[in-house]
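What follows is chain A.
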Amino acid sequence: MDDIQRSDLEGPKIDRRTTVKLLGAAGIGGTAGCLGGGDGSGGDGGDGESGDDGESGDDGESGGGASGSRISAGWLTDEIEFLDPHMVDLGIQIEIHSNLFNGLLKLNEDIEIVGDAAADWSLPDDTTYEFELHEGMTFHNGDTLDAEAVKWSLERLAGMDTSPHAGKVSNVDSIEADGLDLTINLTEPYAPFVSFMLRGPGRAGTIVHESAADDPDEYARMPIGSGPFELTERTAGESLTLDAYDDYWETDADGNSLPYLDGIDIELIPEPSTMWSALQGGEIDYANLLTGEFAQQAEGTGSLTVQTASAGEWSGIAPLCSNPDDNPEMVRWISGLGEEPTEMWNGEDIPTADPRVREALAIAIDREEIVERAAFGYGQPAHTLYNPAIGWLYNELGEGEPDPGFYYDPERAEELLDEAGYTGEPRLEATVLALTEDERELTVVQEQLSEIGVEIEIDIQQQSSYWDNTYRYEQLLCAYGGASDVDPWMSDFKQFGYPNEETTEGAWQRSLWFDEEYSDLLAEANTTPNLEDRAEVYQDINEMFVENVPFIPTMFPLNPKALVSELGGVGTQAGLSNFHRASLDE
Partner candidate 1 sequence: MSEPLLDVRGLTTSFETGQGRLTAVDDVSFSIEEGEVFGVVGESGSGKSVTALSVMRLLDDAGTVEADEVRFDGTDLLSLSESEMRSVRGGEISMIFQDPMTSLNPVMTIGEQIAEVVRHHGDVGERTGFWSEMRRKYVTGTSTESRSWRRAIELLETVGIPEPEQRATEYPHQLSGGMRQRVVIAQALAGDPSLIVADEPTTALDVSIEAQILNEILELSDEFGISVMLITHDLGVVRETCDRVAVMYASEFMETGHVDDLFEDPHHPYTEGLLASIPRIDDDREWLSVIEGTVPDLIDKPPGCPFQDRCEYAFDLCDRPLVEYELDSNRRARHAVRCHRENDRVRVDESGHVTDVPDEAVAALERRIEAGDGSSNDATVAESTVRADGGSPTGGFDETERRGDRDEY
Partner candidate 2 sequence: MGLRQYLLKRLVHSVFVMLFVVTVVFFAVRSIPGDPARLMLGGDADPEALEALRAELGLNEPLYVQYFQWLRRLLTGDFGESIRTGEPVLGSLVQVAGPTLSIAMLGMVIALVIAIPTGIVSSVKRYEIEDYLSTTIAFFGISMPAFWIGIVLILVVGVNVDAIPTFGYTPINEGVGPWLRSILLPAIAVGFPYGGILMRMMRSSMLEVLNEDYMRTARAKGLTSNLVLFKHGLQNALIPVVTLAGIFLAVVLGGVVAVEIVFGIRGIGRLLIGSINRRDFPLIQGTVLIVSFVFVLANIVVDLLYTMINPRIKYGGGE
């Protein structure tokens, strides 16, 4: 892998080559390898892959010019709880606030890291980031967006104890603001920092207006941002009205002001089939997510375009690796339930505590079949943890075929179970805790595992009980995953690190797999800014991961989005739905 120099990370644009390395544009951009048809997906090329095809110019815009009109968009959820970027952690919300806010940086439609609020930036040394902001930026209420405003935003995040992203700025030492110049000093080199500053998946770098401090609840509901659209109305559980912000500062290559659309009416639609019938019936022009079965059907119609992109998503099954009562302190902290850990496993056999069993399960799964049967091809097999959106690592580990990794080998799986002493009929019985969205995937897994004599029962729970129960550790297996992870830190630090209340490492441990050596390696990787060096550390991490199987990855889902064919210019990179340059052909 080419070395990435520090200068490669500087503005005004990290070129595509580097970004591809950084973020795995292959996944993000949607050329997603194994997906039906290498040429992306849509039946009609056109603007099917607006990002990849590059439309025109470096910001890739649709030719429409300023054609004012409104569109109606379906969002696959029953509620958008928060739109305060510092609170938001769900892709479905990130997709909306990416239209309402600016970040310091962003991913453009050509999958390049470019400045968003920052016109340019540089790194005088490994721990200092100097940003130069655009002129004339204002928040939706007219307030000026300058370095001081960004400083306020970052400091607010650092001081929040309820934000899931506070940890991302925990090693910011100091911030200096002077007019349009912003300087951020880190306490130590911190590799993922640039990706944290991205609008959208980075979350942390999204610029929040100071009114957020006055009434946080109201801000979370009706935030004031600086993006091309402002939220003017919302009905809980039903709809959000986004109107074009007239004083938005950004223009297209021809100097036309953005956005082209007058507004977006977002309908919240919790049912995939309803989304599909709304799309078919012409009631919506855009669906932010179609499930595989409908995406397949949409591709069959002539009037719809399907765009897919990896949203940095991964899924799999977390096996219980140790008795929760063996480490009560840590488990109590992780669970956050205020309860003593369960004692149900005391004196009981925990089959998944044996790495051989975990490996057997991991290699008894045929990931290609899961992609085909459960996701209708809209996904990529996950032979290890790191998803295609983390391109530099995904590619370095061997792209779609990481080495080492988990590969389908049922004979070996049965041997391993024999070795571990599970020879009965069935060899093993286990319950897997899961959410509704895991149902298809687990149905296939269930059948595959039963081939090697492992019978699993799928326990689908509502979100609320699921989250509590995952931290009760009463089941051997738990379906689990993540999304919007554009840096390995996002996938492994809190999930598999050694629990540490100070740094929040290991705070989300589902597997109760505690390994300090692994934790040391993660720390080393995080402070290694040089991507090549970092990738090398990750080679070791990956080896440990595959050897110990703290997690059984199954699939990297791709998120199909559907557009009516008149609609073009929607930026769906990294699973986003950016309407900055979207327009309707009349």
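Quick notes
By our rule, a residue touches a chain if its C-beta (ideal position, glycine included) is under 8 Å from a C-beta of that chain, and two chains touch if they have at least 3 such contacts; residues count from 1.
Here is how the candidates were picked: all candidates are chains of the complex that A comes from, given by their letters.
Not measured: the values here are computed from a predicted model.
Within this complex, chain A is touched by candidate 2 out of 1 or 2.
Chain A makes touch with candidate 2 in their complex at residues 78-79, 81-82, 87-90, 161-164, 167, 217-218, 220-221, 235-238, 267-271, 273-275, 277-278, 280-283, 333-338, 462-465, 467-469, 494, 501, 504, 507-508.
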